[in-house]
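Sharing a structure below in structure tokens format, with a few things to ask.
In this view, the complex is presented without one of its protein chains, the others remaining in place.
Per-chain numbering from 1; labels A, B and C assigned in written order.
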Amino acid sequence: MKYEITINGARRCVEFTPPKNEGLRVAFTVDGRPVEADAIRISRGAYSILHGGRSLEVTVEEASGGLLLRVNGREFQAKIFDPRSWRRGHGAGIELEGRQQLVAPMPGKIVRVLVAAGEKVSAGQGLLVIEAMKMQNEIRSPKSGTVEKLAKEGQTVNAGEVLAVVV
Amino acid sequence: MKYEITINGARRCVEFTPPKNEGLRVAFTVDGRPVEADAIRISRGAYSILHGGRSLEVTVEEASGGLLLRVNGREFQAKIFDPRSWRRGHGAGIELEGRQQLVAPMPGKIVRVLVAAGEKVSAGQGLLVIEAMKMQNEIRSPKSGTVEKLAKEGQTVNAGEVLAVVV
Amino acid sequence: MGIVSVAVFSDADRAALHVRLADEAFRAGPAPSRESYLRIDKLMEIARHAGCDALHPGYGFLAENPELARACASNNIAFIGPSPEAMERLGSKTAARQLAARAGVPMVPGTKEPIENLNGAGTIARKLGYPVLLKAVAGGGGKGMRAVSADAEMGAAWRDAASEAQNAFGDARLYLEKYVDRPRHIEIQILGDAHGRIVHLGERECSVQRRHQKVIEESPSPIMTPDLRRAMGEAAVRLAKDAGYVNAGTVEFLVDAQRNFYFLEVNTRLQVEHPVTEMVTGLDLVKLQIRVAAGEPLPFSQDQVKLSGHAVECRLYAEDPANQFFPSPGTILSRRAPSGPGIRLDDGVYEGFTVSTEYDPMLGKLISWGEDRAEAIARLRRGLAEYSVTGIKTNAELLLGILRDPEFLGGEIYTRWLDERLPRLLSGMQTQERDAIAEDAAILAALLHSLDGKDAAATNGAATETESRWKREGRFEQIDRSE
Partner (left out) sequence: MGIVSVAVFSDADRAALHVRLADEAFRAGPAPSRESYLRIDKLMEIARHAGCDALHPGYGFLAENPELARACASNNIAFIGPSPEAMERLGSKTAARQLAARAGVPMVPGTKEPIENLNGAGTIARKLGYPVLLKAVAGGGGKGMRAVSADAEMGAAWRDAASEAQNAFGDARLYLEKYVDRPRHIEIQILGDAHGRIVHLGERECSVQRRHQKVIEESPSPIMTPDLRRAMGEAAVRLAKDAGYVNAGTVEFLVDAQRNFYFLEVNTRLQVEHPVTEMVTGLDLVKLQIRVAAGEPLPFSQDQVKLSGHAVECRLYAEDPANQFFPSPGTILSRRAPSGPGIRLDDGVYEGFTVSTEYDPMLGKLISWGEDRAEAIARLRRGLAEYSVTGIKTNAELLLGILRDPEFLGGEIYTRWLDERLPRLLSGMQTQERDAIAEDAAILAALLHSLDGKDAAATNGAATETESRWKREGRFEQIDRSE
């Protein structure tokens, strides 16, 4: 099975066949380079991987627009482009190039809106400011595009609620 | 909803309506005595219950023939006779009076068989001896009856495997 | 001690560990603290109902509020802390400074009184010696404050500070203080009983702060000498005696590069960082607080207080240092606690616990003890590397960065050190050299995790499906090939 993975910004082509058993060696290739490792699942989102003689603890969390991985404290951002992703519902990665949806990272209040709906914005431009736990955080546009949807100033939002859509 | 519960051997009649929300007060009656408590689930099989002013941590585990509960370190054996148990697949409790199935508590080896299939046994009588981790443990009959099925001496068994059936 | 503990909780804290571990627990009210934890009447009602003999105010909310101590007294409940009068004497900065001055505790030299005009400011500044600090009489939070390092700068500084003070407080008056360059925050733990005995338990250095919030605390201070400790300890005890202080408290000082110390303020309660003192003295401060509140005499004298080894504490927060320290509430999916010699973790969270947005996002404190500073720091680093929490972001990596920083390791810290050092520490976290093996592992885990199914990932808590999708997939592959 072929996958395209972006990891900390770099694009890698991975050939990987799911292992038959846990705790057995898993063989795969990264950009053609063969890799063999021993992987077991410790709990949901936590793996112990022995690779290159090293013992690595990897945790995986779903983060906005991909996966946040921590390997012995080192962080990696990853996105998987799965050839079978549509069937699996893993299509989120594809959306990156298209419609971008920004969700509230936690419950809070919109204290400032910096752009108007319909406005053209560039990547990194501040869209609005959310306040939670007495701290303010600016939510920036992940891409250049047009603001389609936007939360209102003073609005209270729950975690996961859509704050803005950039197309 | 009416339930019959045996708890540490005593039979109690409980009237209980499942609460609509976690963290709200739950009202029920035990043998007609009204009880009110505040219950939340901490994780699967772990509850925090505030009752009578006390803060109680309760853990629940499925044990052979019922539930093992620990309340602040104190142990309770419970069995629920649910009027809707057949629909729910909770019928194990009913079997207590009938066919009794004894399963291996852990992987091990049958080192001695003390009775023969078809033999009449009394409650508490030793049926066979299982060895695991270099220790031997006698498995006793939970009721008076006839031994229907029996593991063989020298046999290796997995946890949960049926060692004997007493009817 | 065999004491039955009664906890109070707001609706946001029903599942908090203090509720679960207490013998009894009662609801104080809804989540907002002004409707629960800050309601003295509610607390008294619960304490009376539960039949409490004593009340420990903790170190947040009402811990320094004399009205709580008063309410306890009128309800015949022992307040585990100083008398309301002592709290008032030391709780207000102005009153505390006056008391400290009378007790001969060194203060930052300055005028205290407003200065009439620019000319007067120049005269006083030359007398104090530059650098000096212009401060707003009505001030606070750094507004209306200017550091001045020479006569030539005074004019502009005076104008700026005065107009800022006028804008911020409606009061343009300024006063002058000697500017303490790169001060350290060093505080003395004191403990007094109701029989007139007050001792000090050495110092804690809390100079590693971010925006005036302590991040790392240690004892002893890397710059401490026996003479300085005695002088600071005696000054703290003198002030506490003059204030009629009973129970645990902390006298905070600024210390300059020449080891001059200046009174800052008094905290009339137990501090978050009290475990470092516990670890170097071998004393249980909360237990001693309770004994003293019960009228018992302190079971030791100043001579019997022995400091042994070194302790360091770091505060673990649910926050994202890479994103302006934005709080990171959420459900903790997994948590791994460190163990081993000299490691202590005081935290209040667990797997499945939801860190709320209601209160301070502190997860807990990791404390280490070692024979010397280097061993304590090395143990704390190991402990932090073993500590792992997923589901929320934490400051653990930043703490590790601080504990590896050469300036921190050299003890070259001061109150603004971390704020100044932060950009370098944060960029250091981002620009690690590439680790191909770790990256391979990340790729593999990402693939295995995505095979484990997105559906299960949507659940909160430590979810495990009955069967891992990754195993199922493997089996299908196997079947496919065997056909």
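As a convention for this text, contacts are C-beta pairs under 8 Å (C-beta built on N, C-alpha and C of every residue); 3 or more make two chains touch, one makes a residue touch a chain.
Fair warning: this is a prediction, and the values are worked out from it, not measured in the lab.
Visitor: In the intact complex, which of the presented chains make contact with the chain not displayed?
Guide: Across the whole assembly, the hidden chain touches A, B, C.
Visitor: List the residues of subunit C that touch the chain left out of this view.
Guide: 1-2, 21, 275, 278, 282-284, 286, 308-309, 336-337, 339-347, 350-352, 369, 371, 375, 378, 386, 455, 458-466
Visitor: Touching the absent chain: which residues on subunit B qualify?
Guide: 3, 5, 7-8, 12, 14, 16-22, 26, 28, 30, 35, 37, 39, 41, 43-47, 49, 51-52, 54, 56-62, 67, 69-76, 78, 80, 82, 88-90, 105-108, 132-133, 135, 137, 159
Visitor: Which parts of subunit A face the unshown chain closely enough to count as touching?
Guide: 23, 38, 40, 42-43, 48, 50, 53-55, 57
FYI, only the chains that are shown with their structure count from here on.
Visitor: Let me spell it out: compute each chain's centre from its C-alpha atoms, then which one is farthest from subunit B's centre?
Guide: It is C.
Visitor: Which whole number of Å gives the spacing of the CA centres of subunit A and subunit C?
Guide: Using C-alpha averages as centres, the distance is 33 Å.
Visitor: At what distance in angstrom does the C-alpha mean of subunit B lie from that of subunit A?
Guide: 44
Visitor: Using the average of all C-alpha atoms in each chain as its centre, how far is it in Å between subunit B and subunit C?
Guide: The separation of the two C-alpha centroids amounts to 48 Å.
Visitor: Find every residue in subunit A that makes contact with two or more other chains and list them.
Guide: There are none in subunit A.
Visitor: So which stretches of subunit C touch two or more other chains?
Guide: 462
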